[in-house]
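Yeah, one chain of the complex is gone here, protein chain that is, but the others are all in their spots.
On to subunit A.
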Amino acid sequence: MSERSSSRLQLHDLHLAQGRRTVLEHVDGDIKPGAITALIGANGAGKSTLIQAIMGELRPISGKVVCTVDKARRAWLPQQLALDLTFPMSVEELVMTGSWPSHGAMKGYCAAHYRKGREIMARLGISHLAHRPLGELSGGQRQRALIGRTLMQEAELLLLDEPFANVDSDTVDILIRILRQMADEGVTIIIVLHDMDHLRRLADEVLMLNGGHGRWVAPSALNHQHAPAQVVPFTLGGRHAGTA
């Protein structure tokens, strides 16, 4: 019960649709703060749709998302980035835009902000790229810079949609370490994953989406499997709540 009350993100009997097509029904659960929750499922299972609903970008047909995290402290790195890579901006400037929640839209940055920005870039191993334009970054470097922005933002809820797609293994290692540190600091993290190795290394909780329904499973139960799509051959029905 104490777990339920400390949760800052709860899903209550969610029914989600894209246009007229129902994507998910009866999805329930408490997302634990300080834990990394993996969302798994085959393509089209509704992972991105659920994330959209959590971020308030998609209104549920019924049910509700209860999120007590301040809007400015929620960060979302979608699969299809809206980021304009031709925009004349450097990595450091991108990271600094994350100071919006604490700093507002008008005030200039002070030395302490720049110091914090530099510390974050050092943590992510991108200090040497500080002045490089966004358009000249590799996929992994870009992903690190975006995580840098969420660190600057002091995000309390972080949603990542397949953050390790097209990313080199060094970046994966760094990002996994940083995400674990963020979770240890109390950040609620939801991450869409496809790779079993990443799942094993990161996930504390797993919400599996299949056949329009969600089911909480223990990460250990997935360990002997090779791919998430293969562990959901059964059809899920009814309401599944709580953690495994």
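To be clear about the criterion, a contact is a pair of C-beta atoms (placed from the backbone, for glycine too) under 8 Å apart; a residue touches a chain by one contact, two chains touch by 3 or more; residues count from 1.
Note that contacts and distances are computed from a predicted model.
UniProt lists the omitted chain of the complex under the protein name "Zinc/manganese transport system permease protein" (options: "Cell division protein FtsX", "Zinc/manganese transport system permease protein", "Metalloregulator ArsR/SmtB family transcription factor" or "Rieske 2Fe-2S domain-containing protein").
Which of A:14, A:38 or A:75 touches the hidden chain is settled by the complete complex: it is A:75. Touch with the hidden chain on the side of subunit A covers residues 55, 57, 71-72, 74-76, 78, 81-84, 86-90, 94, 97, 100-101, 105-106, 128, 131, 133, 149.
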